[in-house]
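Omission of a single protein chain aside, the complex is shown with its protein chains in their original locations.
Letters are used for the chains, namely A, B and C, taken in the order the chains are written, and counting of residues starts over at 1 for each.
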């Protein structure tokens, strides 16, 4: 698959795009449209849908050339779109017309996407969600409340998981839809975090209507479709490695270097431990990447999330302990919506507060340890209170 | 209850014993017999059974006088006897004759006691034990294997928990007995530990016979009786506090003081953390003791076991890290039985190895955290695979 | 609450239990979560009328002030009971500046008109104070004083800057350490006087504010001269450390209760999350941390009263234990609540920010451990060291 010919083909296409649409001169959307049309958005997608039908590993060839020439990192501009929606739409949208209609403006970032999965009552237990979708002719009528939705206020489309059969066991009664965020039944309210900002939103669905054509996968098959989405969330980590000392640990090391007046041997040892943990995790990702080219991927995706989240917290706790009384100030708690996803990289104290969410969002550390234990080590599952029961009979709260 | 008159009475009795049986001159057994006869073995027991019928809190008055005069710590000589057997016998033995026949030689340490509870297949899940007792006229015939029995080879009597009804749910089919360790059906084999020593034993019961008169409590009521035993295991901690810096932490602090050449700031901070933890736990015990005099005891029993066990391990890990290459030697792995319960206080490396058992024996740290969560904080229990099922239908292995 | 020693360590008297109930009720009535949020976004950040009632009606701001100084002559245990309950609700008000530091400093100072004039209104809650003293790891360090005192006849003026002074923005009185011709002394400055510039700061914990103070020939009155300033300030820092520890215990207990209730009621996978071992065992560890923190804080409270322990050691044990315990318990509270725990609307974040703030005040846990090492390890004997097998 991963032939030299394919690699040349990708590289040639990328060089042509860069030549004809200099990313330092043309508007971002125009550049990304050219990428899509040249099959460079997701090289493993079919031709015509933003790909070239080649091996996924060659994406790094395209990205290297495009970004070296000054092109944007599109994932950063439309993260749910690129990371989760695109692979799900490609696999489950019902017609090629729909796929193309959704994917191209997604790729250009004209249409931002968001995800309507979690609910106040369904966090770790996502499959227990309560938002209902009831069929009404060629449409579905959706009611419920979603939460932890980033970019909802800027999104044109949303991935929705809703319950279509409350009598079925919880994993069996779910269906997957694409929702128009401009539907009058969709209301978005910013959700303020402890940092003062509103990075996420609550989304209320009040008789929102979704055409049956915008269903992804079969009725009742939503959990399986959602797994496509969630699996792809991780693999979007990318094919290129990171350099030693980059990432969150760089904040601690550079703060340390900038404040020799605060050094103590005990803090130095603590920082070295954190650096070591970051380095061991970085090397583990490198190893996983190497292994992926000769065999299946290892357990490193979940390991990376688990370690990274706890490490982030420890890194910023270290920074705060280093600063002592200097650290217990803030800049501005005034509530504000996030305009861009990297807005949260504010001053140190904001990063510190933000890190508390790392072990909760995208799978709590508790859930990740279950995954490592059960899916990687093959340990037996916990006893279930909800196994096989109709969803509506499972206690909630 | 805890009146000044009672206190004087206890003190007078203790002074009289000391006067008439100078513990530095008479044999230990004679001295302890005098204590029993004076009602000072367990002051809260009835008169004639080693007590004076006064408040338990006054035991410290008696112990103080007896031990100040050079008397032994009887708990150390017959720990299962004093700590677990005595309160169980007092409450559940079927006649006063039996109580007296058992308690006096127990108190004098003429008869050492041991406990036959744990089994290879029933550790954390003690109530799942399989040793059977089948009625045969006035006797019971016992078959099974017990483990983690300390002092079995020196014991005259054993506390036994056995299954008398395999068709009942597991907690309901147990009965409690006193077993004669000299019965021909009882075989004791030393169980060697990783230290090289054999502190514990395996005990095999092959058609061992127990008179029904030696049953404690009703048939099927063994679990409740065992709870008496286990609850008393903890309360034997005693009424007097310990001084700051005593206990296991003293090993680390004195080793530290003796080896200034090995000091580093990082090790110093680590040792200080351990010292602080030990001190906080010591103060928590003090507080618990103070609270017990004005209200019910707090959760400190289980807290103490949990913290103490993990702290022991950390203390000796610290010592080994301090010593570095010097520490990875040993004295003697030759197997030997323990003659006295404090024999295990050998060289540092032996204490280090021994400490690994602390988080397992007497309730694993996992079980203790369950207890703190459920019995102290009132959290709901885990889902049960074995609830209500007949014992014989519960999977084991 | 007569002037007395508390007889038995760790045992509260009937009066103290009643005091606890009264303060708890007052805090519930005047500082429920909505009130705390309203006040923390208002100026001066607390309800001055309620503060006055705390002082005048409940009489809990200067509980350990001797009767001859106009106080009720209680013990530090009494004061600790009140502070613990105020801590449990994050009671907005200058507990740290006024109750934990300024009043103990005034009590320790020699008698005199300045002390008499200041102490009464602080105890009554009609005025509040902040203490601008450079502490290094919770101990007084004269070399770190950044304010100069100049004398002109009987009058003093101060010049210099003190950064990040807790409760200073709204304080009426400032107690300031300054270096004069004969050494470091402690002065009282009227916060509204000329030459005093206060810059309020945006704090991580909005319920515990700070301000930077700049003095430019600000008029000051001498409170404790170089002969006693170090002792007076040292006393205040020790008492402040201990009361801060007790406050941390109050807040930690609140969080443990809150999280246990949540874990009982929150269902996922058809069962209460508290039935999962991952949640249950974390709560068990929180309980252990809390028990240890409570024991360490109470020990210090009693030891300062009955002299049964070195005050500096007892205070460091309390601070080293309670700072870490509160921060860990607050972080775990957020974790066990999941997403909701991270929102602005939920109360967990308020406590978390207080925990992080408190941990940085009056010395870090690491700094207190270093002090403990000096006091305990450096004086230990190696005589009873265990034998080391040598192969």
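The criterion applied here is as follows: contacts are C-beta pairs under 8 Å (C-beta built on N, C-alpha and C of every residue); 3 or more make two chains touch, one makes a residue touch a chain.
Here the structure is a predicted model, which means the values were calculated and not measured.
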Among displayed chains, the one left out touches A, B, C
Out of A:66, A:142, A:307 or A:394, the sole contact with the unshown chain comes from A:307
The one of C:203, C:268, C:316 or C:357 in touch with the missing chain is C:203
Cross-chain touch to the chain not pictured, restricted to A:94, A:135 or A:273, is A:273
It is residues of chain A that touch the chain not shown, namely 245, 250-251, 253-259, 268-269, 271-273, 275-277, 279-281, 283-284, 286-287, 290-291, 293-294, 298-300, 303, 306-307, 319, 323, 326-327, 329-331, 346-351, 366, 368-370, 372-374, 376-383
Contacts from chain C to the absent chain lie at residues 164, 201-203, 210, 212, 276-278, 281, 389-391
Those residues of chain B that touch the unshown chain are 118, 120, 122-125, 128, 147-148, 191-194, 196, 264, 266-267, 313, 320-321, 323-333, 335, 349, 353, 356-357, 359-361, 364-366, 369, 382, 384-386, 389, 394-397
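Following the convention adopted for this analysis, only the chains that are shown with their structure count from here on.
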Dist(centroid_CA(chain A), centroid_CA(chain B)) in Å evaluates to 54
For chain B, residue numbers touching 2 or more other chains are 269, 382-383
Check: chain C positions touching at least 2 other chains come out as 271, 276, 279, 366
